[in-house]
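Before I ask anything, here is the structure I am working with.
Just one protein chain is left out here, and the rest sit where they should.
Lettered A, B, C, D, E, F, G, H, I, J and K in written order, each chain numbered from 1.
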Amino acid sequence: MSVVKSTIPDSARQVTGEALQSTLVDLLGLSLTGKQAHWNLVGPRFRSIHLQLDEVVAAARTFSDTVAERAAALGLPPDGRPETIASAFTLPGPKDGWVRDTDVVAVMVESLEAAIARLRERIEATAGPDPVTQDLLITITAELEKQRWMFAAEHVSRED
Amino acid sequence: MSVVKSTIPDSARQVTGEALQSTLVDLLGLSLTGKQAHWNLVGPRFRSIHLQLDEVVAAARTFSDTVAERAAALGLPPDGRPETIASAFTLPGPKDGWVRDTDVVAVMVESLEAAIARLRERIEATAGPDPVTQDLLITITAELEKQRWMFAAEHVSRED
Amino acid sequence: MSVVKSTIPDSARQVTGEALQSTLVDLLGLSLTGKQAHWNLVGPRFRSIHLQLDEVVAAARTFSDTVAERAAALGLPPDGRPETIASAFTLPGPKDGWVRDTDVVAVMVESLEAAIARLRERIEATAGPDPVTQDLLITITAELEKQRWMFAAEHVSRED
Amino acid sequence: MSVVKSTIPDSARQVTGEALQSTLVDLLGLSLTGKQAHWNLVGPRFRSIHLQLDEVVAAARTFSDTVAERAAALGLPPDGRPETIASAFTLPGPKDGWVRDTDVVAVMVESLEAAIARLRERIEATAGPDPVTQDLLITITAELEKQRWMFAAEHVSRED
Amino acid sequence: MSVVKSTIPDSARQVTGEALQSTLVDLLGLSLTGKQAHWNLVGPRFRSIHLQLDEVVAAARTFSDTVAERAAALGLPPDGRPETIASAFTLPGPKDGWVRDTDVVAVMVESLEAAIARLRERIEATAGPDPVTQDLLITITAELEKQRWMFAAEHVSRED
Amino acid sequence: MSVVKSTIPDSARQVTGEALQSTLVDLLGLSLTGKQAHWNLVGPRFRSIHLQLDEVVAAARTFSDTVAERAAALGLPPDGRPETIASAFTLPGPKDGWVRDTDVVAVMVESLEAAIARLRERIEATAGPDPVTQDLLITITAELEKQRWMFAAEHVSRED
Amino acid sequence: MSVVKSTIPDSARQVTGEALQSTLVDLLGLSLTGKQAHWNLVGPRFRSIHLQLDEVVAAARTFSDTVAERAAALGLPPDGRPETIASAFTLPGPKDGWVRDTDVVAVMVESLEAAIARLRERIEATAGPDPVTQDLLITITAELEKQRWMFAAEHVSRED
Amino acid sequence: MSVVKSTIPDSARQVTGEALQSTLVDLLGLSLTGKQAHWNLVGPRFRSIHLQLDEVVAAARTFSDTVAERAAALGLPPDGRPETIASAFTLPGPKDGWVRDTDVVAVMVESLEAAIARLRERIEATAGPDPVTQDLLITITAELEKQRWMFAAEHVSRED
Amino acid sequence: MSVVKSTIPDSARQVTGEALQSTLVDLLGLSLTGKQAHWNLVGPRFRSIHLQLDEVVAAARTFSDTVAERAAALGLPPDGRPETIASAFTLPGPKDGWVRDTDVVAVMVESLEAAIARLRERIEATAGPDPVTQDLLITITAELEKQRWMFAAEHVSRED
Amino acid sequence: MSVVKSTIPDSARQVTGEALQSTLVDLLGLSLTGKQAHWNLVGPRFRSIHLQLDEVVAAARTFSDTVAERAAALGLPPDGRPETIASAFTLPGPKDGWVRDTDVVAVMVESLEAAIARLRERIEATAGPDPVTQDLLITITAELEKQRWMFAAEHVSRED
Amino acid sequence: MSVVKSTIPDSARQVTGEALQSTLVDLLGLSLTGKQAHWNLVGPRFRSIHLQLDEVVAAARTFSDTVAERAAALGLPPDGRPETIASAFTLPGPKDGWVRDTDVVAVMVESLEAAIARLRERIEATAGPDPVTQDLLITITAELEKQRWMFAAEHVSRED
Partner (left out) sequence: MSVVKSTIPDSARQVTGEALQSTLVDLLGLSLTGKQAHWNLVGPRFRSIHLQLDEVVAAARTFSDTVAERAAALGLPPDGRPETIASAFTLPGPKDGWVRDTDVVAVMVESLEAAIARLRERIEATAGPDPVTQDLLITITAELEKQRWMFAAEHVSRED
């Protein structure tokens, strides 16, 4: 049942669709691993990082909604079911159980860097097929790069 | 590393811990399947159900946070990672791709009923071990039963 | 037409249903008698009690909605029609026409005490059949007992 | 005890008083039947009409307060006790138990039309005796006519 | 300098102008005597009446602005200068120095009754010349009659 | 298809319907010409008048909604389509391109005066047929007369 | 009188100017046809679509303001007068009188698709001449595509 | 009846009392003359000055309340009755009827300068007797001097 | 003077009264020691813990009010006077003068653990006598256990 | 450990420190006795005084925070522990158990008067050593004198 | 110390870094010169321009923060120290002392035009190296061009 007609040509739909679907998986996964870290965090910087992680989760949830609705708006049904995330999500996240604050900061920097690199590829890929989607990916990248900087700035002092 | 000491005796921890962990998985899973339906819904009742699903998702997200923090508060690290949800989540949800409004209503009634039945067992199980946890599960059940009623009320007219 | 299936066993439904229906009648009746007093009050304490009565009415209205939706959620259609209230409501209220402030305080203490006594019986009765309903009745009782105290505290000085 | 002196002549009081008292009964009754329908509604349009009925109830409650306080302001104690409503209220309302959405829409159109017809008679009757009361009745009529239109617009498709 | 042209005929301007100007004086004067009572009040009901008087003052100030801007909108410059109020204001008010709560209630009932009687005359007078102005005077009267009722309800208990 | 039954007699419908429809056209047209002036305004008083025009537009939009819903509530489908406005709108407005501030003030005074004159005729015409509609037209006139005064007060200094 | 100097070269002004002016007409027209449908809608889905249309109108009004101010900021006086809209507006809209809900959904899908197709041409045309304007057109397209999806999702069930 | 005991010695009361009473008269008078100008203003700067005058009035009203309650707090009943203001108020204000914008600016500068000069004398006088009162007068002076600057800045260009 | 009659039997009053009174003392004491730490804290984590302590104080103040009003509502006058707290309060708190952040975290964990242990005993004791009171104590315990977890999570890193 | 360096000379620190520490004790004690009265109040004026006492408590809590943080800002660790308040607090307060409204008013007047007298001495003492602290004490005194007036105004009627 | 790793290649960093750093200096400088004009403005249009300048300052401050955080997010430490602004800022601004309103408008048009020209060069330069930065610069340009239009629209009347 292909019920919602697309407003862009067929050639452009595949690239745009893949860019949106993989971004959706990254953002939903990030919202889950961010919450996992938010709950299992221990260490003297608990409160600061506990709050900071909730900002990442809030951004990831809001953007996942925009991305999925953008896919639907183009006639491409998005897929955010638990089993899809489990099989398609590849960004690093915190291990099971309590996690020290320094480890959380390290894994967030790593995870956000991976997400940003993937987003930058999709920005390039969608420039031609759909500038509207590209513009959305640029906005998401700007936000994730800001979040990454903040964790990186906190991370730097470990090697002193 | 068992870092946060519990405030309830060891005998009570296992039952309480299992009740909270399985409730967490149900709620996180529900927040994902609810969003999936929210995005892929089609049919004449689109707008009404689109909005109603967001209320289920909002409730599921808020309660998942309370449940996970309750587990942490008892010294039991909660587990909400993507792979855990994928393997432990058992409630029914929408299939891949566009879904008709009548099917979404049916699957939401079914999914919420299953979640409620599981919660009622945990309410009974935690009464002795930890009345504080029991009180939280009662609150969640009241909300999910209200949501179920609303979908059931919409569902009823199909067999007329 | 029994359209909304219940999530509790048949044995539990009768007790729970009667507890909710009779609480609904008490609260809707109280919201009407509270307003009657609010409008017909005279005496030097007019403004204080005029405002205080509106808090009772607001609480009664909000709780009546929660109670009725709880009944519906359990598959028990609530009955709050004018004729039902007129025949089933038994709490004392203000007489017709202007009422002096001291008389209003006296009748509110009496009315709230009767409502509380009835609620405490239902709390006991629903503990086994449906702890979710019991929890709601406890919340209502706490609020009405607080309101009763405030009228009682104002009432005390009459016998000086 | 006739404690609050009137600001209008005796000849004007009777007509004005009857107009206000019967409007009060209509509005309080409507707030009860509207809630009854809000709770017992079933059918595919459940959510839309469930929300819409709460707007009718909110309007009826707010106006009942203004009407009753207007009567008191004119030295005429209003009567909104349960027994008064039960005996004096004549507008049609939903029957006991679950009610289908199409039936609720029909009964709301009928009930609001009856209320409006009665209000228009009172507008005419109060023009001379008290233009301040007339102005209030005009405002209420405008709101109820708007609500009736919306139910009527939903009702129209039945006879297609 | 007659700078703002009127939108009503000359014959209608005089009656409308006098109605608005004398209402303006009554309202500005009432806002001053209300504040005087608010500040100099003593007695066991201090707090209740202190707050109630501020509601009268707030209403008087808001309406005085609407009335004056209505006059200006009709090309009739309003006059609210201190000397005008002092010479034209005739409503009773509190005496100099501390005033007992019972006396304040009595003088407010008396003052509002006088204001209402004057407004009702102007409502009649402006019906023909300018129904827009009449509608504004009706709104003001409704509010002042409500305020009068509240003071009257508090006043009644003195003669018990 | 005459789908929404009217609550007023046929004789009253024509007058009321014409009054509402022509008011709707005036208000929608005014909201467009007001914005046109808001955007194309130049001159030293730019900011003051730029903001003031937005208040006229906001009032015109809000009232157009109330007027159209009033017509619908009476069973008279309102007509606010672009082609209708273009053919039926007769109030003066700004010319194409940049417009000087003094010219904008002049045209707004002229346009509002024309709108008010037309409204006053409709107030008279609807008094008998439908006092509810008349009351709405009175409210709109009061607001437009206030807006006209403010532009007139700014306009006055040109002929010095 | 060419009073506001442009910040982009002459060659770029024509393309940008045409893109902004035609977008302005589309959005103003859409705000009128959207309201027309909002008021004249009938059918069982009345309330859902009544509200949804107001979101389209709100978006159209906000964007029309941004687009017109962008034109002015570039020294190009925008033209949004009633006669301009009537002659230049080409998007389909609802017919005169009551309109069925299914027809409204169909015409909104059609109208938004036409608007989107026109916007995508302008996005391409303005990339070189003025990337700032292009960015604004991209934002508008994203919003209209989201609105179109929602109507399309509701529309799909007709051909079942 | 000297009912509220003072918390400062008798010697300090007279100076403080006179400072507060004369400040009260200045502020209440200013709130009346400010409104008079607000309503009767004409000229091209109408809107700017119309809004600015309301800020003066709002400040004067708020401070008059604080000053009067301060007097009461010291056991000195304040006097703000219409006749007191008329006889004791000496600051210049606008004449009767329409007033040009340039004249309003001039009279506001003059009036505020006179008020400030009088306040500065009272600041000096109350330093010893009651530093709490002095602090309040300092706050009022700061605000009035800011208001005076703004009118003075607007006034300056006349002599160009 | 035993002025407010109880709504629970005498046998239940003693246990309930003691539970509420000792909880009141714990909460009031905690609000004082929490503020003491808030003010005297020093160390690199100053800002994080300074803010976190204010959340504990806010919760303690809000709950102390609910607990005391619950006692009053049962006819048991609560005792929160300074001398009562000083003699009855037994939870550990910060010493006099500046306190290091690590020491504050340690004492807060210790203090909250003691408060929770005492609350859990009272939850058990009040289950029979007054389920309404028990429900309130459960809510307080849930909040304090959450606060304890957060301090414990920050405390854990000391022994690394 | 003297960790926060002072910004005022040693000679000024002792006077300032004592003024702040004793004000802190007065305010914290007042917040406890105010709440005690708020909870145990009985009598016909219950509601008015119940609310008024909460305003005193709110002011006392806010100012105690400002005072303690001011001490810390000057390098003087404040002391607000339960044992300190119990030993250093000397203002009168309500006795144990229920207290009549007239007695509460009397003790609040007495208690606030004592607090004000002590504050006025500290205002004088800190003028030279630290004008910043003096300014804060002046602000607190103004507020407490306003509160005292209100209770005194209510108290006056006892000797009638 | 190069502590925050960049997410873009080295080749892209220099261009992007220079674009962000010079934009930061322009915006911080503009926020200072805008305030300078806001404070020193004199002339009959004082109030309008005084408020308008604060909008420029608010925009400049908000964007300077976004720009600097964007630089940091890319691993490029931004430089906004006073000495840097003084040496690198080149946009024209108001002279020392009072400035007439017409001169302020002229210098703001000139200053914003210079800033826009510089931004348009950077938009072109960053298109390849970092589309995320380019997107931010486009947003800033759109806002400054809107501000420039408003000052230009006010400026136009000088050459009349």
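As a convention for this text, a contact is a pair of C-beta atoms (placed from the backbone, for glycine too) under 8 Å apart; a residue touches a chain by one contact, two chains touch by 3 or more.
Given the structure is predicted, the values throughout are model-derived calculations rather than measurements.
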| item | value |
| --- | --- |
| Residue touching the undisplayed chain, where the options are K:I8, K:I85, K:M108 or K:I138 | K:I85 |
| Candidates I:D101, I:D135 or I:E154 - the one touching the absent chain | I:D101 |
| Contacting the left-out chain in the complete assembly, out of K:T7, K:T33 or K:S48 | K:T33 |
| Touch with the omitted chain, as defined above, among J:L51, J:A73, J:A88 or J:A106 | J:A73 |
| Absent chain, residues of subunit A that touch it | 45, 48-49, 51-52, 102, 150, 153-154, 156-158, 160 |
| Touch residues of subunit H, complete complex, unshown partner | 113, 116-117, 120, 123, 127, 134-135, 138-139, 141-142, 145-146, 148-149, 152-153, 156 |
| Missing-partner contacts on subunit J, residue numbers | 3-5, 7-8, 69-70, 72-75, 131-132, 135-136 |
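Here is the rule we go by: only the chains that are shown with their structure count from here on.
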| item | value |
| --- | --- |
| Labels of chains that are neighbours to subunit B and to subunit E | C, D |
| Angle of the C-alpha superposing rotation, subunit C to subunit H, to the nearest 5 degrees | 120 |
| Farthest chain (mean CA position) relative to subunit I | F |
| CA centroid of subunit B to CA centroid of subunit D, Å | 41 |
| Mean-CA-position distance for subunit K and subunit E (Å) | 53 |
| Between subunit A and subunit B, centroid-to-centroid distance (C-alpha), Å | 24 |
| Contacts with 2+ other chains: residues of subunit I | 3-4, 69, 72, 135, 153, 156 |
| Each pair of chains that touches, named by its two labels | A-B, A-G, A-I, A-K, B-C, B-D, B-G, B-I, C-D, C-E, C-I, C-J, D-E, D-F, D-G, E-F, E-H, E-J, F-G, F-H, F-K, G-K, H-J, H-K, I-J |
